[in-house]
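Quick one: structure below, then a few questions.
Every protein chain but one is kept in place in this view of the complex.
For clarity, chains are labelled A, B and C in written order, and residue numbers in each chain start from 1.
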Amino acid sequence: MELILFLITAAVAIAGAVAMLISRNAVHSALFLLLNFGAIAVLFLLLRAPFLFAIQLTVYAGAIMVLFLFVVMLLGAEKVEDAPDRIAWQQPLALLLGLALLIVSVVVGLGSATTPPPDGEELIKFSDPRSLGELLFTDYLLPFEITGFILLIAVIGVVVLSQRGRKI
Amino acid sequence: MNQLGFPLLSLILWLPAAGALALLFVPRANAGLARQVSLATMIATFLLSLLLPLRFETNPMQMAVVGAPPVMQFVEEVPWLPIVGATYSLGIDGISLWLVMLTTFLGPIVTLSTWDSVHKDVRNFQILLLILQTAMIGVFVAQDLLLFYLFWEFTLIPMTFLIGIWGSQNRIYAARKFFLYTFAGSVLMLLALIALHILHRDAIAAVEPGFRGTFSFSQFVSDLRAGRLTLDTTTERLLFGAFFLAFAVKVPLWPFHTWLPDAHVEAPTAGSVVLAGVLLKLGGYGMIRYNLTLFPAASQWAAPALAVLAVIGIIYGAAVAFAQSDMKKLVAYSSVSHMGFVVLGIFALNAEGISGALLQMVNHGLSTSALFLMVGVLYERRHTRELAEYGGLWKVMPVFAAFSLLVALSSAGLPGLNGFVGEFTIITGAFRSPLLGWIYVAFAVGGVVLAAAYLLKLFRSVFMGDVSQPANATLPDLNRRELTAFALLSIPIVVIGVYPAFFFAGMQHSVAALVADLIAQAAGS
Amino acid sequence: MELLIWLIPLLPFIGFLLNVFVIRREREAGLVASGVVVAAFVVTLIAVAMLAGMPPEERRIVSTAWEWINTGSFRVPFAIMFDPLTAVMALLITGVGALIHIYSIGYMHGDPRVVRYFAYLNLFVTMMLFLVMANNLLLLFLGWEGVGLCSFLLIGFWFERKSAGEAAVKAFIVNRIGDAAFILAMLAVFTYFGTLNFYGDGEGGQIGFLERVSDIAGLRIGPDWQPIFVSTAISFLLLIGATGKSAQFPLFVWLPDAMAGPTPVSALIHAATMVTGGVYLMARTEALFTASFTTQGWVAWIGAVTALLAGTAAMAQWDIKRVLAYSTVSQLGFMVAACGMGAYVAAIFHLLTHGIFKALLFLAAGSVIHGTHDTQDMRRMGGLKDAMPITFRTYVIGALALAGIVPLAGFWSKDEILAHAISHGHTPIFIILFLTSLLTAFYMGRQVALVFFGTQRDPGYHPHESPAIMTVPLIVLAVGAVIGGVINLPVLHWLTDWLEPVLHEKAGEFNIWLALIATIGAVGTGYLGWWVYTTNAARIKIGGKDPAYRYSGDIWEGMEEAWYLDRLYQRTVVAGFEQLANFLARVFDPQGVDGLVMGIGRFFGGLANGVRALQTGYVRTYALVFTVGVLLVLGVMLWFAR
Partner (left out) sequence: MVPTSYYILLSAILFTIGVLGVLLRRNAIVVFMSVELMLNAANLALVAFAREQLGVEAQVLVFFVITVAAAEVAVGLALLVAIFRTKRTADVDEVSTLKG
């Protein structure tokens, strides 16, 4: 039962990604990416990480994708790629590399995942957000604060960058 | 062992540097004072270094026990970089004694020659000379491999500036070539140095844990001899090759010599004298001190091949010197030929060969410096180095001609003067050495004939014949300074020729110990 | 006694030092120089007298001053010795040397650098004395090269003249070639005997190698397909050294050119002393030479060939000194041939007599040149016998002695060599030597006729007799030339007995028939030579061809150029070396070796340019490179992780 669910979501995720890649219109690709992120969120659920599922949906799908859509709309940069590709050998080489990358990462990935997924008592404890929370605010308190700072700096950066007219 | 109470070697080593420091306070414009201060420091260093041969134990109590490290004298040891085990340790033995004396002896003469040849920015020139002097003495007295390497690289810097700033036409090219060429050679040595350090540290750490490794030369030697540190043949040959390459570039051995003529032609007189007088000896000294002592088996293996290179160098250097029209290039190639003799002597791997090589290094230092002074004297008067420009100077400058004749003959190896004693001992060594046959000697002796050919060609085209160029007719003879410089140089030239026993006695014990080790290793391996 | 023998070489050395550093005026220089050599002659006489006093087998004084070289097992003391052979040579050197010094005072009068001339002359005598008195090969080599140096300085004394400079350099380098072989010989001696000393130093020290020649009897060295005896190898190398110094067949080209130097120099160095160094060396190390039969053959033949070749060349020369130079080479050929045949005493005897009458001839030639205001070309001389009576008479005596006419010294010594040649069955060499002695007589007759008889062809000068200071030595030498033969008359054999402890030779018996034939031959050809050039005197023009040219044509031309040997060497060896040197210096070194080094530099430069092409500026190419990097890392991880 779970396998079927996994397969469906995986298919949706891949389709979303490919569609994002192919679509001419930036807005369409943004929406397809939104679909992809949703699929990944569901996968997180399958992987017993409910908290991450929530975060993925709210932060990624909600905030980041909206920002993308906003910027695309703002710049009106949907139809950009009309001029022929400047670098001739870019296309074929990229495909080739992509393929090679796929093969290599698959081999590395399969090579490492050896132990079967456990279940029962620990799994429940693992998937419980409380354990995540405990860890976050005890051992990893410092990184947590730092990420806070990063966000703050990002905001300041954006404000500075989008200054109109005044030379920095 | 340190016979004297106070650290004499450190004093000699850092006195020139102190002089350079003092020169910083001399106002830039005041050239005269700068020269005086520099000359005073050089003379002081030389007088101080006179203590060395006087208090030197020609046969120290410890006998040349096979396996014991070479017996160093005037030893000083102060921990320098404990984490790596490098110590600031100085010491000299028979091998480095006369080379240190040569360096300190040439110091005042070089400074004396700057009076006429250097006119722009004299103060900095003197500072560089003094720093170079410290670096060179450092190389000979350092008993710690890291310290040795430090001074070895340090000699490059002042020399490159000397050529680069005060040289003639395309001096930048020559300076750059000189620096890169020598530096590339010695980088390999650094690699070998570190490899040796690590190999040694691991070997000893296995026995006594917590051993942080060392760079001290005598420790390496004693461990090698006692078998605590054993190098398999390929590693030993690789290390030998790395060390040898750095020294071969410096010597310069035949295929690695092309930087020498360019460096000499562009260098100012004082620069050339120091370059030929002492810098070339660093290579030779390094070969004896490090290649032969640390890697005896590899030396045995490589000796015949390297002797071939040396002999080619002798003939090749002499032939090319003969064809030169530029005086400095001629003398530069003559150095290639003479140093070929030195390398032949070193790789004869017997007592005569090595002591002959050591003495020949001192002789070459004296006679080639005099030859370069000679070229310098002419260059200052006529500002040209072309042989065709000169002729008939014997009549115009008789005193100068007399000294030049003496120097040319000493360099050609006339018996009774110093060149012959060195060359003859080297040839005897090469002839009797089990590794080299009489064919090497036959060619080397050919080199002796060619040496006479190009030196007499130099002498004839400059001094004989009639005064063809009007400008030559009014050239002034040697002034007081040049006269003292030449006189100072000719005293040892004659003394070594007539009574070399004193010099041989000095190096007797250390060379015997070295040769004993070589034979023991050869028998062992 | 030891102190005394040190005095012999030291006296001229002191004269040299005085002349170099102290004396400035010409008069003092001449007196000091000659005085010092005369003193040395007197001391030698005393030493010889004391030596004669000692019983024959102990006649050897060895004295060591200090340890010259001592490194490892290589010990060479600075030691001299005095034994009958050295005594005889020292007598010749200091005796003839003194006369030449006195003569030089007159000859070199007025030369601006005469002080330096006397300094060089004194240095030469010192070095020559070291050569003959050395007790080991190395000190002998010191003298050997020292003499070479002095000949370089003296030939090139008038260095303004281009020919003098070239001749000096040529002489030194050709000698150096011989010395290279000499060094190799020394090495071989040291390797196989462990010492370079001729004889032990008396106090039970190591006995010299001359007394242990038998040790190396059977030894062979060299490549196994052609093993040669050690003794042959050493003696052959010594032979090459001797040919270099004594101007024998392959290496004699430098002597005729050496005439560019002042005439007393030619008399002292290129007639009496230096060139005899090679013969002395062979006589001193005769134990080595006799030990190897093959080398003896070589020595004899080189001597004979040189004698003949130089004899023919002497006949065709126009320069008065070049005739004597070739004649010296020829007479040296005689001595070397004698050594080759084992007649060492005869060789030394001829060396002594030749030293006297050849010095006489050179000095007389010098006084002719001096009297005719430096003309050396015989075609411009003629009819000088009335203007220069003493020079003429002494010259004739010298000529007769050289030609080997009976009472004079030349006859006895040459006859002894020829007698030895016959009695020991060396007939081919005998024929050559006999023929050469006839040629000698011919060209001496020719020279006397050209110079002193007929009329003065070049009116440009009016000849005058040389001052007393020059003619007195001539007379003394003339007397010597006459009575010189007494040293080793066939019956008395003084010299043979005197040299017996050193050369261990028995006297050969006197061959009356040979003496008769030789004398008749000499007188005949001498008269022929004189007759041809007096009757045809009219046909000799300044700068013209030799009257004999009509009959022989190119042969005469060939003889004048000494069979073009010199030109052959010039074109092959010298030119070849110059081309090689130029090739190496101009082409091989800058492009070849340097090219290699700079090539490496350029190669890396090229590599760098290649990489730069990647910087296109497009972000995407960077991304591409980035991905390639990632792939590589993953690949490596896979490779190691497997």
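FYI, a residue touches a chain if its C-beta (ideal position, glycine included) is under 8 Å from a C-beta of that chain, and two chains touch if they have at least 3 such contacts.
Given the structure is predicted, the values throughout are model-derived calculations rather than measurements.
The hidden chain, counted over the whole complex, makes contact with A, C. Hidden from this view is one chain, which touches subunit C at 612, 614-620, 623-624, 627. Summarising the interface, subunit A meets the missing chain with residues 2-3, 6, 10, 13-14, 17-18, 20-21, 26, 29-30, 33, 36-37, 40, 43-44, 46-49, 51-52, 55-56, 59-60, 63-64, 67-68, 71-72, 74-75, 77, 80-81, 83, 85-87, 90-91, 94-95, 97-99, 101-102, 105-106, 109-110, 112-113, 115-119, 122-123, 126, 131-132, 135-136, 140, 143-144, 147, 150-151, 153-155, 157-158, 161-162, 164.
Note that only the chains that are shown with their structure count from here on.
If you take subunit B and subunit C together, no chain is in touch with both.
One finds 69 Å separating the Cα centroids of subunit A and subunit B.
Here the CA centre of subunit A is 101 Å from the CA centre of subunit C. Within subunit A, not a single residue touches two or more of the remaining chains.
Against subunit B, the residues of subunit C that register as touching in their complex are 66-74, 138, 141-142, 144-146, 149, 152, 156, 159-162, 164-166, 168-169, 172-173, 176-177, 179-181, 183-184, 187-188, 190-191, 221, 577-578, 580-582, 584-586, 589, 593-594, 596-597, 601. Residues 86-87, 90, 93-94, 97, 100-101, 104-105, 107-108, 111 of subunit A touch subunit C in their complex. Listing the residues of subunit C that touch subunit A in their complex gives 616, 618, 620-621, 624, 627-628, 630-631, 634-635, 637-638, 641.
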